[in-house]
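A single protein chain has been omitted from the complex, and every remaining protein chain is retained in its original position.
Now for chain A:
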Amino acid sequence: MDPKLTEVSQQFDRFKAAMTRKDYNTCTQLLSQLKVLLTGFRSLPPLFEDTPNAIRELTLARDIYEHAVLLSVKVEDQDAFERDFFQLKPYYTDAGKRLPPSPNEYMILGLNLLRLLVQNRIAEFHTELELLSSTALENPCIKHAVELEQSFMEGAYNRVLSAKQNVPNETYGYFMDLLAKTVRDEIAGCSEKAYDYLSIKDARQMLLFTSDQELLEYVKEEHPEWEMKDGFVFFQKAKDSAPCKEIPSLQLINQTLSYARELERIV
């Protein structure tokens, strides 16, 4: 067996051990070393050279990156998630035909969809969705994300929030929490447009807060332009900012008509 490969797999074992210990700091360090080691393999993307150990190497590398993605969820690092996911993706898309399918594939794809939803990157979400096969869409992990998106778009925010209870995998929890916040932001944006003001009680209910205190903190952090006064939340300020310009339609119609009349007279 290739000594390099052995070295990597040993290191990977250590990484997995650390992961089960939940020693995430060690994990991150090990992972970084692993990635550097992986660059030494020429069979990995983007080169895909046909070395004798290609399949084993690819499988191992895929495993490592899958773990890297999971790790990033554990340490709640969205950037790392994105990075690792993109590096992992070629193993699914390009090398997928050569490797035995990974048990974690749909789970991770679902996670990514969820992440896009959380970050409110709906366009990318749909792009990813289009790339999936119909069988993949049947998978509970993917289905979950798709349903969430539909509810989200419909504005059925309660369904989104209730979906937290039946997640297909425990790793989804992190994103579901984040999703709640995204939903709240959406609601806040809508209420701003819909109402001039709301009573604090209504606002609390609307924004799904359990206490007034939470609401106050939220407003302070996210929407400092809102005004809290006499038990009401005023959105007025935000509205003023964009006065829309009126089109002098009547004048235009008159002019056009007179042109037409004169044109007729000339001819």
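In this text, contacts are C-beta pairs under 8 Å (C-beta built on N, C-alpha and C of every residue); 3 or more make two chains touch, one makes a residue touch a chain; residues count from 1.
What we mean here is this: contacts and distances are computed from a predicted model.
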Among "Nuclear pore complex protein Nup85", "Glutamyl-tRNA(Gln) amidotransferase subunit B, mitochondrial", "Translation initiation factor eIF-2B subunit beta" or "26S proteasome non-ATPase regulatory subunit 1 homolog", UniProt's protein name for the complex chain that is not shown is "26S proteasome non-ATPase regulatory subunit 1 homolog"
From A:95, A:108, A:183 or A:215, residue that would touch the chain that is not displayed: A:95
In the whole complex, of A:39, A:133 or A:165, the residue touching the missing chain would be A:39
Residue, one of A:79, A:221 or A:264, that touches the chain absent here: A:79
Which parts of chain A face the unshown chain closely enough to count as touching? 32, 35-36, 39, 45-48, 50, 79, 82-90, 93-95, 97-98
